[in-house]
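Here's a structure for you.
Just one protein chain is left out here, and the rest sit where they should.
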């Protein structure tokens, strides 16, 4: 006998003032014997096989097969809806991901709240990675600077408030608020596109502040789709890709990587694989 | 006290051998006092208003406002998943709609079943509408032709079967099957895009065979989102658009439509509005 | 004999410091006798008609037919690429439009320049339109406030600069800059989606600052696709829609609009059409 189980919806705090709340998931109901939402991936994929081929697969091996062969549409069959609070500079990166639905607080309709993001300690500009940070600003100096920041953020909000009280329209007044003002949005995305989001944003090239969200999303969806997320981690997130040129070098039919920038990456891969190339 | 209600999932037969089965809907759970899924549209829209503006709207007037002002993203927050059986020539039109997810039976994996579509009575080519039908072929002649068709469909399947039994790969053998062979697919689509599908396909320019599906979809989703579907019917499906030129003619500042093809359409609109233009 | 004409690429200044530069358009080459890019819409549509139907349409009536019947895909066949400079709060609204490609300056890679947007005179909050402005703040008071703003913007940039010079990573330092900082991006979009962008953003519900861009885009593309843009203006931008309920009221079979908020809109439509409803 089948028993309907309504899945509970979890939340996570993202420090200092952000959050991710799961608002809905499709499927929300699972059945006795189907321990999680992964069954919806397998169910959609199985329509392809119909009668005629008798090969029986359990859900896990089918999902592994689909994921490793880039049959991505069945993973679009699971849908998540979240309520998220994050600083605007994070949301600006987030909204580059187009295959999903956003409904955000409008600063034209609403008075924006005085909640700003700032880090505990400021990170230093990386010299080798033009887009990244590397290490921290000296604690004392960082504290001083962050105090400047806080005062500036307060001044920003005071001026916003003063403008509103002087009758300036909300749509104009908000334009002087800084990019680390918090905002909120509803976000609906399917599992395939969410895994792609996590791949790109829970990556060491991504800015730490969005990584915190991407990493929390990874943990949340693992509760609901453990098999699909495990497949993603095995075949995508923790996999490595060897380019045609790298394959040739490992085979010994080529001497070295033609691009300088590629060399460091290739060395890391060889170390990970415990491969020693004979010179 | 809130009580969870799990929504039941309905199906419809589309004659002769097709069907539409609702497999899942998000939200699937509604709460006491929220009589239907429409609340998810309002809930997502409300994040935009947040604090600051105090205007209280009930769900219905908010949804009407959103729909009539083309604020379409909140309608993307409701998601439907269907299992559909339809002839290939219908599915070919269906899959022109790109903003949705398809998983279809693969004729490479599976033996295709001997289920073919044919009409009860053949329709005549319309003379005025180059893409449509108009009236029926004389019943007796139609029956004769349909008998030819049936024999031909049987021959098609025999040759398919014979090819398969001779060892021909499924991916090749299927290529001789006709476009009225039935196929099946899973289809996931959000409410906004589904309403657009219904608008274009449950329209008198669409082929009758896909209209039957679009009309059934309209009826199905009305059960789950009566307020949104009513807004769609009022503001979109049963609305009329008056072009800038047509407005000028009604105002008397212009004599007639510059394009011949537009004239018949305009006349119908005037009749519907009971407007008599003075000559 | 056909002569190739390479289309020149135009630009527009959007005050005070923004711009729109057309970088490329497909088709970029037009032929003698095809006076503009509209031919690419007609050319793609004509593949549908092929042989079999002999009806000859000139490009203009074909394009009018396509546009008024919502056959939108042929309009996707023309592509524009722009280089745009605009304040971040404008770009945030812009990037809600997902069916297009963005490449924006990265504040992680680059030092952001000290260019900020502010209005000549501050607008007042509208009382009837919760999301809009209405009229101006008294000139003297506005000037005072704008002076506060300018000082604040300078302070913002000083603190940004100071943070950068103290070794803070660019990805962190930029987070304190305000939403009216200018940014730049490349934008590729097809004609169908661009017309939809213009419809929604060159509208009196849109914020004046993005309207300035949408209106300039309208002017630019009219140079290249005059027939399509004229069809858009006639059938979409300057058209009006009458809902099923409004039709009934005009016909006399219903007394009044059921929603309060719809009443004002309906009154405007009646005035435009010079229709007097008998009481």
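Every chain is named by a letter (A, B and C) in the order it is written, and numbering of its residues begins at 1.
Just so we're on the same page, contacts are C-beta pairs under 8 Å (C-beta built on N, C-alpha and C of every residue); 3 or more make two chains touch, one makes a residue touch a chain.
Note that the structure is a prediction, hence the values are computed from the model and not measured.
Peer 1: For the chain not shown, which residue from B:122, B:200, B:242 or B:273 touches it across the whole complex?
Peer 2: Touching the chain that is not displayed is residue B:122.
Peer 1: For the chain left out of this view, which of B:143, B:171 or B:256 touches it?
Peer 2: Going through B:143, B:171 or B:256 one by one, B:171 is the residue touching the chain not shown.
Peer 1: Specify the residue from the set C:81, C:148 or C:230 that touches the hidden chain.
Peer 2: C:81
Peer 1: Touching the hidden chain in the full complex, which residues of chain B are there? Just list them.
Peer 2: Touch set of chain B with respect to the missing chain: 87-89, 92, 95-96, 98-99, 102, 106-109, 117-119, 122-126, 130-134, 137, 141, 145, 148-149, 152-153, 155-156, 159, 162-164, 166-172, 174-180, 207.
Peer 1: Which positions on chain A touch the chain that was left off?
Peer 2: Residue positions of chain A that touch the missing chain: 53, 55, 61, 64-65, 68-70, 73, 96, 130, 200, 205, 233-235, 237-247, 250-252, 259-262, 265, 272-275.
Peer 1: Residues on chain C that touch the omitted chain in the whole complex?
Peer 2: On the side of chain C, residues 4, 6, 23-29, 40, 43-45, 47-53, 73-74, 76-77, 79, 81, 83, 101-106, 109-113, 170, 184-186, 188, 190 touch the unshown chain.
Note that only the chains that are shown with their structure count from here on.
Peer 1: Taking each chain's centre as the mean of its C-alpha atoms, give the chain farthest from chain B.
Peer 2: A
Peer 1: Take the average of all CA coordinates in chain B, do the same for chain C, and state the distance between these two points in whole angstrom.
Peer 2: 30
Peer 1: Multi-chain contacts only, two chains or more: what residues does chain C have there?
Peer 2: Expected reply: 96, 130.
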